[in-house]
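For reference, the structure discussed in these notes is given below.
Omission of a single protein chain aside, the complex is shown with its protein chains in their original locations.
A and B label the chains in the order they appear, each numbered from 1.
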Amino acid sequence: MAFLEVKDLQVYFPIKGGILNRTVEYTRAVDGVSFELEQGKTYGLVGESGSGKSTTGRAIIGLEDITSGQVLFEGKDITDKKAKNKNFRKDVQMIFQDPYSSLNPRKRVLDIVAEPLRNYEKLSKQEERKRVQELLDIVNVSPDSIFKYPHEFSGGQRQRIGVARAIALKPKLIIADEPVSALDVSVQAQVLNFLQEIQKELNLTYLFISHDLGVVKHMCDNISIMYKGRYVEQGSTKDIFENPQHIYTKRLIAAIPDIDPRNREKQFEFRKEVTKEYRESFNNYFDSNGLAFGLQSISDTHKVALPEKG
Amino acid sequence: MWKFIVRRLLVTFPQIVFLSVLVFVMAQFMPGDALTGLIDPNISPEALEIQRERLGLNNPWYVQYVDWLGGLVQGDLGQSFRFKMDVTALISERVMNTILLSLVSLIFTYLIAIPLGIISGRYNDSPLDSAITGYSYLGFATPIFIFALVVLWVFGFMLGWFPTSGSVAPGLDAGSMEYYISKLYHALLPGLSIALISVVSTIQYLRSEIVDTKQKDFIITARAKGASENRVYNKHIFRNSLLPIAAFFGWEITSLISGTVFVERVFSYPGMGLLFLESVTGRDFSVVTALVLLFGIASILGALLSDIILSIVDPRIRIK
């Protein structure tokens, strides 16, 4: 039994139109995505903006209505609304991209971090405060700051306060939606290191959403590449970076700027080649609607979206 | 754009239905009813009852509503008990006066508000801006009839430049050139009074739009292109700030309406507003109801008009 299993997930958003403002079409934000997560590992979800990464994360945690498909957490179907799985909601938490808007500016740090505790655990004021201070200690924010407001902290600190809130209920899975995209490299390093530390301590599983392949490469054990609501490739970090198969994956990798100025010319040439290949072989990798095909296994760990043979 | 306009029109219809229900309910809740003010208090209760029955005043509310609505559609707004004439006939004469007055004050409003708003916004926090903003606070705080009284006293009585009451000089042939000029002449002073107050919100709205637009990134782009400061203001800031003013137009109409009510009173200007006040005091409820309905429809149409204007001028709506 997989820790988290997502089966053929679809999330469609209606597009309203016409005189009567009725649904005329759907945005297929997530269009048939399947994957499995193993406990204690980090899974990267990469793609350009609008590819459906956030919607996937939000659908898993129940913030978005699922059009069809299943999400099984420790074997239990959590898309079944009737089953009201309270444990699941404790066990899965989310960290958001923007540390400036994801914390309520009118609430004190104490109230922000204690919010999930108040929903799920009955604690006395003393106990609650103690727990919040412990949590702040874990995320390296001074426990004395419980009465401060978010604006009194830097971006990195805010993001860590967001993390403190996310880990308050000792979750098993954290969905991190671009947790460092809004931060400077130096601060980004701080948050990434810290996410790795608490992962070891708490045996956390991450679904790590990002558009930055460099960061994903550093953080993740497995990576899925998403394009227009579908997966184009899925594999171990090694599979993806050393043996990318899909032309879209290659293009993403080629687009990462090389940090060594001596490789400049080589990098340009490489990018030019990949762009050329992308243009020329587009039809071999995408269907007539410009969407990815279904995933085909090419090794135990590695799957690529290719047209079915035959 | 067409879809937007049609959809917007479709929304207007239920609005008007809702308004009619509201007005009808309001009429039902008015103290007494159409008969109360009309009839000799010494009449016997039985006779009164007969009268009520005859006028349909004892029917269930929905029957009365349907009757009333049916009448409306045919242009029958009921009878004025005070003037003993059809409300429709009574009102139509006044409506034209009020429309004229509104137009005049609308023109005054924009004539005054746009330059002042532009100055205030462009040179924000300068002494000139402070003066204009100071006037705005005065305007916000002062009831309109006090303004109207001051204007009337200064320009009408002290300086004697304008007539102080009525909508047209007596003895002129309706339809003659002199007649129309006199009508316009009579509308100027009350129109100005309304404008002096209604400019206030437009000035402030325009000012804040300009102050806001000034800080937009595309203004920096314009400067970086080498546009002179005057060009930046004329071609980019003002144009973009005047657009929301179009959206403000509907609100303007609503404020004009409330303006006419008091100003017509002060200037004894025979329009809908004056009639409204007289009818309220005279408990001429069918007239009150009809006027409230008309005022309501005017505001709804005003809002409709501004949305349509906006959809024509704003490419973000136009191109959809």
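As a convention for this text, a residue touches a chain if its C-beta (ideal position, glycine included) is under 8 Å from a C-beta of that chain, and two chains touch if they have at least 3 such contacts.
We adopt the following convention: contacts and distances are computed from a predicted model.
From the set "Sarcosine oxidase subunit gamma family protein", "HEAT repeat domain-containing protein", "protein-glutamate methylesterase" or "Dipeptide/oligopeptide/nickel ABC transporter ATP-binding protein", the protein name that UniProt assigns to the chain left out of the figure is "Dipeptide/oligopeptide/nickel ABC transporter ATP-binding protein".
Taking every chain of the complex into account, the chain not shown here touches A, B.
Touching the missing chain, out of A:A2, A:L110 or A:A189, is residue A:A189.
Mapped onto chain A, the interface with the missing chain covers residues 48-49, 154-156, 184-190, 192-193, 196, 211-215, 217-218, 251-252, 254-262, 264, 267-268, 271. The chain not displayed touches chain B at residues 216-218, 220-229, 231, 235-236, 239-240, 243, 314-316, 319.
Methods note: only the chains that are shown with their structure count from here on.
Between the Cα centres of chain A and chain B there is a gap of 54 Å.
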